Every structure is written in structure tokens, then in C-alpha cells.
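Just one protein chain is left out here, and the rest sit where they should.
Moving on, here comes subunit A:
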Amino acid sequence: MTAMTTTKDDLVTDATTAPRRDITAWIGLVLRLIVGAVMLWAGITKAMNLSETQMATRAFQILPYELAGAWGLVMPFVEILVGALLVVGLFVRPAAIVAGLLMVAFIIGIISVWVRGISIDCGCFGGGGTTKEPAYPMELARDIALFACCAWLILKPRTKFDLDSKLWG
């Protein structure tokens, strides 16, 4: 129970609800590490070559040219920040909200290029640009799964080994 926190609910914790709460926190830990690690990795690979990332965001042909370039500059660092917060378990709910919004944006982007028949690599982990065989179904499935993880974390932000409960209790 040491990792438990002192929200009002915890004070009325009894023997029957505690184990379930514990399982929820463990699941939350796994999801938080999955989403966090994926975002951290995706952000770092994109940040390694920003002009390539900008080319990838422009290739979606959704935002105007200059705005797409600005988005390509900012987004990798948002991913890195959110990924890092999720990995260490700090501000889990706000971080999960931002991550979830990013996933929604990516899902919309991929559906949009798919529907318009534009053949591109999503550039999700760096690179991007034209490709002969776009992997849209896989990319969509992955982003929807990550979105589901974010939704869980938004609803159940209390997870095992998080900094949130250690710092602000």
C-alpha cells in the first residue's frame, strides 16, 4: 500500500477494493510505459532530422506549406516531452490527454491521405515521403491502440511507481 495515495477514496479503501485498485495501477504502469516509450522514440527519431520531418508533415498536404513546416518543427519535441512525462509518471493525466490528442491528429492525417489516394510513408518514426506501398491499415491500427492506452490513462491516471503520487501524494 505504500505507493497508494491519499485521495479521499483511499481513505475508505477496504480489503475488497484494494486488490482491484492495485491491478488497475499495474495495468496503468504497463500502458504508461508503452505509450511513453513509443512517443519518446518517435520524437527522438523525428528530432534527429527536422528537415526530413518537415518534409513528411508537408507530404500529408493538410496544413498550408509553412504551417506544416512549423508543425514538423514543434511536434517531435511535444512527443519527447509527453513521452518522458509518461515514462517517469509525472502529470500522467495531462500528458495522456496531449498524447491522446496527438494520436487523434495522426489518425485523422492517415485517414485523410488514404482517402485522397496519396501514397506516403507516415514518417511516424522519422523519414517519410513517397512510398510505393503505404502501410495505412497497420499505421491506423497502431495509433488507435495507442489512443486506447491514452484513454485508459486519462480515466485511471494513478499508476504504479509514478512520480505523481510520490511528489504530490
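Descriptive notes on the structure:
Methods note: contacts are C-beta pairs under 8 Å (C-beta built on N, C-alpha and C of every residue); 3 or more make two chains touch, one makes a residue touch a chain; residues count from 1.
The working rule: contacts and distances are computed from a predicted model.
For the chain of the complex excluded from view, the name given in UniProt is "Thioredoxin domain-containing protein" [choices: "Thioredoxin domain-containing protein", "Amino acid ABC transporter substrate-binding protein", "Cytochrome P450" or "Cell shape-determining protein MreC"].
In the complete complex, the residue from A:36, A:69 or A:83 that touches the missing chain is A:69.
Taking the complete complex into account, residues 5-6, 10-12, 14, 49, 51-52, 54-55, 58-59, 61, 64-67, 69-71, 73-74, 77-78, 81, 90-91, 118-120, 128-132, 167-169 of subunit A touch the chain not shown.
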